[in-house]
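Yeah, one chain of the complex is gone here, protein chain that is, but the others are all in their spots.
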Amino acid sequence: MSTFIDLYNYWIFIFLMMVGFYIVISQGNLVKKIIGLNIFQTAVFLLYISMGKVKGGTAPIIMAGDVSYSNPLPHVLILTAIVVGVATTALAMALIIRIRKAYGTIEEQDIHEQDASL
Amino acid sequence: MISSHLPVLQVVLPLIAAPLCLLLRRSSLLWILSFAASLAAMIIAWLLLQQAGSSGVISYTIGGWAAPWGIEYRIDTLNAYVLLIVTSISTVVLLAAKKSIEQEIPQQHWPMFYSSYLLCLTGLLGITATGDAFNVFVFLEISSLSSYALISLGRDRRALTASYQYLVMGTIGATFILIGIGLLYMLTGTLNMHDLAQRLPAVAQSKTLLSAFAFLFVGISLKLALFPLHLWLPNAYTYSPSIVSAFLAGTATKVAVYVLLRFIFTVFGADYAFSVLPLTEILMLLAVAAIMFASISAIYQSNIKRLFAYSSVAQLGYIILGIGFLSVSGLTATLLHLFNHALMKAALFMALACVLYRQGDVMFSNVKGLGKTMPWTFMAIVLGGLSLVGVPLTVGFISKWYLVVAAIEQGHFVLVAIILFGSLLALVYVWRLVEQGYFHNSEEDHPRQEAPLSLLIPTWMLVLANIYLGIDTSLTIGAAEQAAQMLLGQAGGGSP
Amino acid sequence: MKHSLLLTALLVLFWLALSGHYVAFTLILGVLSIALVMWLNRKMHISDEKVMPPLLLLRLPRYWAWLLLEIIKSNIHVAIKIWQPRLDIQPQFKKIPSPWKRDVTRVVHANSITLTPGTVTVMVDKDTLLVHSLTDETMQALESPEMKEQLEKLERFQ
Amino acid sequence: MINIILLGFLAVVAIAVAMMRDLFAIVMLFGIYSLLTAGIFVSLDAVDVAFTEAAVGAGISTILILSTLALTSREEKQPTHSFLLPLLVVLVTGATLVYGTLDMPAFSDPEAPVHQHVAPHYLNQAEQETGVPNIVTAVLASYRSYDTMGEVTVIFTAGIAVLLLLSAFRHHEDEASNLNDLSHHPVLRYIARLMIPFILLFALYVQFHGDYGPGGGFQAGVIFAAGFILYGLVVGIDKTRQMFSESKLHWLMASGLLLYIGVGIVSLLLGGEFLNYNVFAADPLKGQHWGIFLVELGVGITVTATMISVFLAFSEVRRSE
Amino acid sequence: MWDILVSYCSDALLITGSFLSLTFAIGLLRFPDFYTRMHAAGVSDTLCAGLIVLGLVLQAGISLVTLKLLFILLFLWFTSPTASFALARAAHRAGYRVSEQEEVASSNS
Partner (left out) sequence: MILAVTAIALLVAMALTLVRALLGPSIFDRILAVNTFGTKIVLFLGVYGFLTNRPDFLDIALVYALINFISTLAVLRFFESGQLVMPKDKESR
């Protein structure tokens, strides 16, 4: 039982990850895929951040007094990862606009049909 | 003084050139700057290989912070070898790039194109040079993002969807890698690969470690286009501009293979990787499937770029097969083929760039009678193809030879048969090309119209390298064997 | 000019409130930052608008106090409506006059209406506002002479 | 406890996103998702990360997706292909992770290995070694500054990629309709003009106070860009473009990255390792201070310029062929 | 004595603020169409936000935090009605009318 509570946090992240991942691989709409990708990535970010949490700790900005701090390293890593996520999203959106211009649709299936009919 | 900073300069030099490219207005300077940066990187890689060969591991602490706290560059023979592959392919490709780019890419995009190209190079070099697991992820994303942009520049609209598909799969792969790295960090509290290697044996029993390994393996396999996760590769190589195809085919997947090797052998240790999971069987199964499936697919393609893209998937099968043997000759075969495949694919895609330059497309119909109209180009394609088949006196033969030796050593005679059968399949698709080129005449009577020399010479440089290194093997085999021994030496978990 | 000075003063106050580190280095950065913002402001033609609304608003504490009272009153009104077991609301659109010479008065008018619960400005036209109201009462409050009076004072204020 | 509730909300939103068809609604829900994530980050002590999420979520990502929808279409079609295979893949992935969790250290356990090895050094030494009380900034801009350089490069790369993709599709001057801004709304115009100076100043504060509190170059860059995005939305894209011509933006994008690399090169020339700030001054702490300051400035410049040019690129795409 | 008074005041403000925030959230659910919900939601945050922020201000005492809190409140009071107005206008322009049925309205929104 105690494992359940100890790991509950992780399991929610895993659930989120799965939902995001499912959206990416099952949906045909290009924009929605990217949103799924974002959810997937955010879940991973949460996983990292939660492993840095220390019980009774506080944010790793040094204050006066005897305080315990949470682990700063995951925060640094995830800062970078968020930036990478934004960059990927921006690029993907630009690609989607171009695809829409070239094909007139942003549904994967329609695109496949158009390509196949060539 | 400079020599001690080589590891970081290796990556930083092309990186500086990238924003400078954006600022340059004169297009002739653009090419000169890019080429110079790439050439300098190649020279540095060469020097690093010498240094690593003589003094073992070169460690460079960035920012002056000692290893597990700061980021460390750790160059050994393996890194340096891969760095040399990447930089030399990039340099030769750039040498040819000018004409092809002038034709395929609108002028307003040149600064950004060269910038992206250099960023891609930077990313690939950064992945290879670093000794920090998270740093791998960051540079992986640099190279990925820039390659999405490069691929999308293809003139066919399918380049866009290819790029999108690659983006989605690549990001999934990168996120899997991120999960894997996160789990490793969770177990050990460190991100430095060397430090990880020393701390992981203590937690070898952990289920978390196993799932970290699974995520890293799948994530890297996505980037590596290991069968059946290769779906992004054929489209990406087919529709991107020809220079980009040549560059990516020669470098991107090779670096991914390197990352796989690094994680399996250095971080997890061969003992762990091969004892906990039936990795030998998994790798061999996937490799055989890749060889068979992709080679057969290649035979049925009508677009020649696509044909060679499928052949790349098959060749990656050979590369992976070598890892599965877990022996010096197997790994040597892997590393040799890493180099050799980069050489032949870059040569082939550059020859295709020549064809594209004159014909505007690379369908089978464009090749008809090419043996007469573009004899040198077509000769390059044929020689590259023969190297792909593994005909003696080409580099392809050397790596296949080592692979067969490794298979025989361990008594896997079925695999020997499969390797030979794979070569046979390769012979079939290369023969289809030869037949079109020499024994069919083009419908229209094209005058003899060879590709411009600036494209042809770099192509032939690669073709000749294919042959020269197939005859004088001391250079590549030496480095490959050294690296393979080093990897297996680490298999015991000890430090080199 | 007067407005630029006032805006600068506000920005200085904002910086001091945020910073909390009053050493030479951050103070210099603060001065540079404010200078940069003011420069960009000028480039964006933000403060050469004839009347700067923030400054006008800040010079009208009486209006603020009156508005605050109105907000509280209507908050209570709407809160009661929400808790009533049976919904007793009369949602309606209405155009109300807003005959102000200056845009800024109309902006204040419109935003004040929106700020008070129960009424929302939907459209701002030349001299009318289209308002949506939750109940008859809230609508009546808008048309009360009191609001007009307050706004007239605002209009005269320079 | 609080984060468990917030996580529950998050799960609900994620499911809703998966089930909805209206992309516009999905984007809005995604906005809530981002807000919740920021809340969770704060409750897990990751204030810097929450700050980033807040800046990105409120300032740029929603607007980018909205612009994309405006240029494409709103409704998603009903997918017709089978959902079994994806479901299987997802379940296998999830199962692998759940299996992995079984041996994980308990959540927020101070004895977990993550808190034992590298991190204590940062927490105990970083302030003495770098003079920065915000450990996240210290690690980000000094210990792992090379990663951060990679991060700026990623942003730069994405900026170039977006320009490569979209710049050929810019509308011409005469096509610019007066409808694409909100300048005829007095309310919006006044409020935007009132807010912009404060947004910009706040961004600069975030830029320069990353040492002491949450924030730093990246967040500052995004907020600064958000100020101009607001300007562009309300006053007009054309006016914003007049302020930031393409070449000026290119120049800014490149100069931020070059500044970052330049700091590394200078430290190399002064005899230290790449990005070793200690060599900048006789007193290593002073050197660190300058190094971190310059590097963060580089990040801020590149991020601002990239975000603005990405926004402009998206806004200027011709709608009709 | 003063301290106790202040802390009571702060508590009272916070409690009222919380109560209002709940009230308007319920209104958001209960009201029948978009415009009426609008009255319940975004706009009313102004008072509820004001009360809670003032409650916090009293807790913080006179310090920089106070100023920061007041700035937050100020900005909320400027941006929140603006956003509401923008939203109402967008809805109105898109043809969303109260008189029409919900389904019709949402389909042509």
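The letters A, B, C, D and E name the chains in turn, as written, and every chain counts its residues from 1.
Methods note: contacts are C-beta pairs under 8 Å (C-beta built on N, C-alpha and C of every residue); 3 or more make two chains touch, one makes a residue touch a chain.
Since the structure is predicted, the reported quantities are computational estimates derived from the model, not experimental observations.
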{"item": "Chain D, residues in touch with the chain not shown (by the definition above)", "value": "2, 5-6, 9, 12-13, 16, 22, 24-25, 28-29, 31-32, 35-36, 38-39, 42-43, 47, 50-51, 54-55, 58-59, 62-63, 66-67, 69-71, 73-75, 177, 179-182, 188, 192, 195, 198-199, 202, 206, 213-215, 219, 223, 226-227, 229-230, 233-234, 319-320"}
{"item": "Contact footprint on chain A, counting only the chain that is left out", "value": "58-59, 61"}
{"item": "Residues of chain E (touch criterion as defined above) contacting the omitted chain", "value": "10-11, 14-15, 17-19, 21-22, 24-26, 28-29, 34, 37-38, 41-42, 45, 48-49, 52-53, 55-56, 59-60, 65, 68-69, 71-72, 75-76, 79-80, 82-84, 86-87, 89-91, 93-94, 96, 102-103, 105-106, 108-109"}
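Keep in mind that, in the parts below, only the chains that are shown with their structure count from here on.
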{"item": "For chain B and chain C, chains touching each", "value": "D"}
{"item": "Taking each chain's C-alpha mean as its centre, the one farthest from chain A", "value": "C"}
{"item": "Maximum centroid distance from chain E, chain identifier (CA atoms)", "value": "B"}
{"item": "Centre-to-centre distance between chain D and chain B (centres being mean Cα positions), rounded to whole Å", "value": "31"}
{"item": "Chain A and chain B: spacing of chain centres that average the CA atoms, whole Å", "value": "28"}
{"item": "Multi-partner residues of chain C (at least 2 other chains)", "value": "14, 18, 20, 110-111, 121"}
{"item": "Residues of chain E engaged with two or more neighbouring chains", "value": "78, 82, 85, 89"}
{"item": "Contacting residues of chain B [partner chain A, same complex]", "value": "134, 137-138, 141, 145, 148-149, 152, 157-158, 160-161, 163-164, 167-168, 171-172, 174-175, 178-179, 182, 185-186, 191"}
{"item": "In the complex, chain C residues that touch chain D", "value": "7, 11, 14-15, 18-21, 26, 29-30, 33-34, 36-38, 40-41, 43-44, 46, 49, 52-54, 103-104, 106-107, 110-111, 121, 124"}
{"item": "Partner chain C, residues of chain D touching it in the complex", "value": "185-187, 190-191, 193-194, 196-198, 200-202, 204-205, 208-209, 212, 231, 235, 239, 243"}
